[in-house]
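Sharing a structure here in structure tokens format.
Of the protein chains in this complex, all but one are displayed in their positions.
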Amino acid sequence: MHRFLRLSTLLIGLFAAVGSYAVDAPQPAPMTEDDLGPAIEQPIEFPHNRHAGLRNPNDPTNSDPLKGGMEIDCMYCHTYARRSAVAGIPPLQKCIGCHQSIASVRETPRIKKLFEYWDAKKAIPWKKVHDLPDFVRFSHERHIERFISQLNRPVQEVCGYCHGNVKEMTVARRSKSLAMGWCASCHQKDHPVTAEGGKPIGNQAYWYNFQKPAADTSGGAVKAQGPNDCWQCHK
Amino acid sequence: MMNSGFDRRDFLKVLGWSGVAIALNGCGNTSVEDGKETVVSYVETNDYMIPSISTYFNSTCAQCDAGCNITGRIREGRVLKLEGNPDSAINRGKTCGLGQAGVQHHYNPDRVREPLLRKGGQGEAITWEKAYALIAEKLNGVSGEEIAFLTGGVSGHLKVLLGNYLDSFGCKNHFVYEAIAPAVLRAANKKSYGVEMPRFNINKAKVVLSFGADFLGAWVSPVHFSQQYAQFRKGVDGQRGVLIQVESKMTLTGANADRWVVVRPGTEGILALGIINALGTASGDIAAKVRGYDRALVSKETGVPPGQIDKIAALLKLRSPSLVLAGSAAEGYAHGSQNAAAINLLNHVLGNVGKTVEAAAVVPFPQMAPATGNTAALKTLNDGLNAGKYKVLFSYAANPVFTAPGAMKFKDSLAKAGFKVAFAHYLDETAMQADLVLPLDSALEDWGTQVPEYMAEGAQINIQQPLMEKLHANTRGMGDILLALIKLRRAEEYKKFDDYYAYLRTAVLQNKGALGGGVADDDTFWNETLSKGIIKLAGSSHALSGNAATAGLSLPAPAAINAQYPLHLIPSVSASLRDGRHTNQPWLQESPDPLTTIVWDSWVEIHPKKAAELRIAEGDIVEVTGKNGSIKAQAYLFPGIHPDAISVPLGRGHEALGRYARGYGVNPFQILDAVFDKETGELALHETRVKVSKTGQRVIVVKDEGFVGGKQMGKKIAVRVSSDKVELSEEV
Amino acid sequence: MSQRHLLALFNNFEDAEAAIYELRAADIKGFDFDDLTLKSPIEHHEVEDVLGQRSAKVQWFTLVGALLGGLLGFFLISGAQANFYAQIKGGKPIVPFPPNFVLTFEMFVLGGVFISVLGFLVCAGLPAKRSPLYSAKVSEDQIGILVKADESAIAKIKGVLLNHEALEIQEEAGK
Amino acid sequence: MSVNNLLENWSQFRHFHPVDDKPHDPYKWAMSIDLDACTGCNACSVACYAENNLPVVGKEKYAHGQAMHWMRIERYWDEDDRDFPDQGAQFLPMMCQQCEAAPCETVCPVAATNHTADGLNSQVYNRCIGSRYCSANCPYKVRYFNWYDYPTDDNVWPAEMNQQLNPDVTVRGKGVMEKCTFCVQRLHAAKGAARSEGRIVRDGEVQTACQQACPASAISFGNLVDPESRVHKQWKAQQVELDKEEQTKDKKEEGGSELRGYRIFEELRPYPSVMYLERVRESAV
Partner (left out) sequence: MKDIREDIAWAKINQDVLKSLENPRKLYWVILFCALAAFGVGIGCEVYQYQTGLGVANLNNPYAWGLYISTFIFWIGMSHSGTLLSAILHLMHADWRKPIYRFAEAMTTFSLMTAGLFVMVHIGRLWQFYYSLPYPSERGIWPNFQSPLLWDAMAIFTYLSSSILFLYVGMIPDLAICRDNMHEGWRKKLYTLLSLGWEGTDRQWRNFRVTYLTIACFLSPLAVSVHSIVASDFAMSQQPGWHVTSFPPYFVAGALYSGCSGIITLFIILRYVFKFEEYMTKSILKKIVRLTFAISMIWTYLNAVEFASVWYSNDQASKDILIQKATGTYAPFWWGMIFCGSIVPLTLAFKRAQTNIPVLFAVSLLLNLGMWLERWMIIAPTFSHGYYPWTWDHDQWPSLIQWGMVFGSFGWFTMLFMVFCKVFPSVSMYEVKEMVYHRSLHLKKSETAEQGAH
């Protein structure tokens, strides 16, 4: 008899749990850093850490290639990100532009390989690391506008929302799930519309759901969610 | 930027890399992926090259001779779409369906990719060196008289270069052939107005009376006229323009007319004279000429009710200025020139010359002016071929094996030429007969200049430039080929030009002053020219001669009914397929004919009354028999046609031209009689008489309209209102 | 004191009923009347007159299940409609009542039926281990009376049962 | 959270649409088509094929009624029994009317078609399971279903042809419903660009493919809530209101007779976003 009571309690509990989860469903936990995508072999093992990583304070000349980076702005190389839907891979000429005058690493295997491509005038067949499904319309430009221009957040932080801590990686690896629920987990947060030092928004559209964002009672800052309509992200 | 000396051509090479890497978008991954696809990246790039951002380059549409200026949308090195260039006076940012399909000409899977040499029944791929050597060998010792060069309409620098090449042999046999060009009209205009192609200001007219001119569909410069038409409908001084269309088979323009007047085929001229008579404003010669054309006679001969003639005359009298147009339907008879002259006379009588018929601007470089095609040239060529005059024949941008009237037996004549070289994009019927086929760059890959025949406002020279890198490595531009060939003759003179691009650039820059370059340096001017895609010129215009002579104007009475072949065959020209060179563009095949909504096939339009008489129902396969053969096609009952006529559209019925064209429909050119206009020697397209018989088969007509055809079944869907019920001037 | 089971089979219900009446009236020491179970091939609800109102509680399960289902249905659906992705459809409100009521009804029934069946299993003690004494005849045409009683009472009970023309009496082996 | 959201915003979730008290803000895309200017030339339709990756299905499938023209030109004849159509034909470009209260939206079982904040009837291909209920419920029958897998069908996009495909628009595989989107990819790009500049899209900044091609400029398209837009002015001049099923024009005695703007099947109350202007024919001839 108790067995069955247990069973029924269990079932009712499950029913209730599923139900309450379901009701509250659209807040899947954002994936953690541990949730790394597969390691990807690129034609050249590009050291993001070396380029974008933080400087080693003990080494002002930045001479040791194993320690410390050069704090290069993400958008120095991924220059399309602020003007285009895609961040883009820099053209080979950009790599060469710097590396032809950096003699110290000129003979390392990776740089040699780089120059081989350049001499053959062949583009490097980089593999896509963050490859969204083809029916998704994601614009780097919009997100950079929103977070870097309007909210005046640091570049690496903003890029890191989706790309993780690239400055500590060599070859980039996907560290967020990039699945729909994950995107939504950020879209449904109430982000401030503008922040100090950010670009004013003028008369532009930033509200969704047919309602304008209300001023937060405490701070007075206007907050808004990200877009929620299907066509915003699906094509 | 490391390499600042980016030339437009290098840029194209850079662009090209990625074209390969892009697979079918959307059929690819459906979930987040890592490391499966390759990123599009460049070796070198230009500042304005941003992935996922389109760039736009101006060029010229080559789908017909109207010379619309277009803008190509280019992304990741591929041209995706063509739009009209808003700065163009001709098309003002607009395009027609035919123009939209230009990308399908470029990406067509059936393009010729290698030079092909006939070997038995097959073409064998050879190298360009071998091809040039072969041409040189064949031309060796052949006199200029024995060479014939057949082309479609050409203009601009290509025409100059071609002329120079022919000159190098002393050859005068340049045949410019267009199967459905308004050649009779040109001659008639020349006589009536002093110019071949004046400017027609439809937008300034309050009444347009068009005798079979399908200016909204396929006549002269349809996109330009469509815009004028829209303005004309909005009205001058708030008075909405009235369009009256007179023809035997309803064209797209006829379908848009306020009043569509059906006439007995070939009697358009008589009606024109009848209207002059009814107007009663003419005097002198003209009055004398039209005196005989009283309304009873005209009504009897044309089949137009007398009341109708009066109404038209009254309207023309009341609303001025008006515009009278003579179109291909009026010209396509043995007395076509007379018809056109009579119609043009009406413009004189109404005082439209100088108002709505104006002199067009002229490009001040006569050598670049378009060599306009006609059918008389084909007749001459055909006679010459039959006489065995030509040892070497070149053919470019013309497909006479498909478009020559069946009575001419052009295919057999062609076999009599010694060595036939075809410059071709596709293996069309003519290229199939050639000994050597040289593959051409598509219009979106090639350089060129073009001077339109119909000048919209000022004079302009159109620039054609590549919108993307070549799709196929072994195709060449026509200009490049001509340059290579002419180098074989006059090496010294042309050695400074590496390629046609260099030739073009030099030629344009030489006339920088005349082309409005002013003091700009060469590079700036050239880059600006390319970025605009149009060179607008001040241009001059020949004055119109107000010659309203009636001398020699004589119109025959309508032909008696031929007992054996009782019906007129009206080969109709559709806006999208024209003479059939674009039939292999699937968008056009699948774009329904505006009036019948039929797709992918030919049909025989027949009036329901006549059909009832012959017991023909929709979908019956009927045999249309004329003196020169017969064709079989599905019948379509069409109210907009004279009961004594049937109509079959041109353009389909290909035996070659690739997967989208071959085997769809029938080719009415095949059964055309070889009747020519008495004055100009042009082929009279509408003079073929036929009979129609049922074959007993029936098919379901593949068309867009539904089971009840064009009925609205009492629903308020497409609504019409009478002009006195609205106030257009109050609209936005 | 150890107890034993005893199963008597009867040819018809009247005999069994009479036997039960007598057992109840007899008030045998060491035998709790509640330990008497009637087994029958069909339902004899008249037996309640004898056995007393041993009430069934399934309907409470039903009530709770149905209400739970309905409530859950309505809130699940409304909540799902009004989540972050709320999209207007056809000009209707984002939380439209008619469809939600339809679905609430379905969920009401679903909850009711499922929990009723669960209640049935709980109340009827199913699935159960087979009782120590069982005869296939019970599922055919005979009525069985299963009695659990102290050793001391067994003989007495047996007497009563045999009195009422019990066809057969099975006894659990003594412990 | 969701239940909180539900309770907090209850009145909003119970709000009917469209009504005056909550107009679209800042965008409501709408169109008006002047049938007097439309010549029926089909340029719009071909432009749509080019812009939106529409498959060419071929003769056989066309014969089965499986054509995919998002924009179709209908040709009507007068229905009097005269021998000749002496007033010409009537052309009507018909595409998705982007109804404000679209019958298709409510019936989709998976919510693949919804109403967007800028007044479009969205169609999410990757969500669609192909029940075709939307098509069944569409009064205009302007929804087109992928009966076959056109991307892999022979001769639909053979090698090279596929390079023409617009990367901003998904190529639809089999089993998915599709329809005119008002060229949402263009709207999206224009809105993005405007937003970066802190303003809304100006009239004329964005054109649909059909509008851009139309040689007679019969189609105007724009933001209906922008008082500067041509579409707004046209709708206003014709006294056509988005959320009404009866307009001034329908009340002839009140002076609506000189207007020529109407919407098809307005009486079914889908509140279409496309206004047609009646074709005019000269009374004098």
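To keep things simple, chains are lettered A, B, C and D as they appear, and every chain counts its residues starting from 1.
Please note the rule applied: a residue touches a chain if its C-beta (ideal position, glycine included) is under 8 Å from a C-beta of that chain, and two chains touch if they have at least 3 such contacts.
Please read these numbers as outputs of a predicted model, since none were measured by experiment.
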**Message:** According to the contact rule at the top, which chains on display are touched by the left-out chain?
**Reply:** A, B, C, D
**Asked** Which residue among D:A30, D:A47, D:V176 or D:A189 touches the omitted chain?
**Response** D:V176
**Request:** Spell out the interface residues on chain B facing the chain that's missing from view.
**Result:** 700, 705-708, 711-715, 717
**Prompt:** Hey, which chain D residues sit against the chain that's not shown?
**Reply:** 61, 64-67, 72, 74, 94, 103, 106-111, 127-133, 135-137, 139-141, 143-149, 174-177, 265, 268, 270
**Prompt:** Which residue numbers on chain C touch the omitted chain?
**Reply:** 37-45, 47-48, 51, 54, 56, 58-59, 62, 66, 76-77, 80-81, 83-85, 89-90, 92, 96, 99-100, 102-103, 105-107, 109-110, 112-114, 116-117, 119-121, 123-131, 134, 136, 138-141, 144, 146
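By our rule, only the chains that are shown with their structure count from here on.
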**Request:** Determine which two chains are connected by the greatest number of contacting C-beta pairs.
**Result:** B-D
**Prompt:** Where the centre of all protein Cα atoms falls, which chain's Cα centre is nearest to that point?
**Reply:** D
**Complete:** Taking each chain's centre as the mean of its CA atoms, chain A sits from chain B at a distance in Å of 53
**Request:** Find the geometric centre of each of chain B and chain C from their Cα atoms only, then give the gap between the two centres in Å, rounded to an integer.
**Result:** 89
**Request:** Quick one: report the Å distance separating chain C from chain D, using the average Cα coordinate of each chain.
**Result:** 62
**Item:** Multi-partner residues of chain C (at least 2 other chains)
**Value:** 75, 79-80, 83-84, 86-88
**Prompt:** Could you say which residues in chain B touch two or more other chains, in rising order?
**Reply:** 25-27, 30, 52
**Asked** So which chains end up touching which?
**Response** A-B, A-C, A-D, B-D, C-D
**Complex contact set, residues of chain A against chain B** = 37-38, 40-41, 80, 83-86, 88-93, 96-97, 117-118, 121-135, 173-174, 177-179
**Prompt:** Of all residues in chain D, which touch chain A in the complex?
**Reply:** 1-3, 12, 15, 17, 22, 24-27, 112, 114, 116-117, 120, 122, 124-127, 168-170, 181, 184-185, 188, 191-192, 194-200
**Fill in**
Listed in rising order, the residues of chain B that touch chain D in the complex are 19, 22-27, 30, 52, 75-76, 78-84, 91, 93-101, 103-104, 107-109, 111, 216-217, 222-223, 226-227, 229-230, 233-234, 240, 242, 244-245, 250, 252-262, 311-312, 315, 318, 471, 575-576, 586-592, 594-595, 597, 599-601, 607, 609, 639-640, 659-660, 664, 700, 702, 704-705, 709-712, 715-728, 730-732
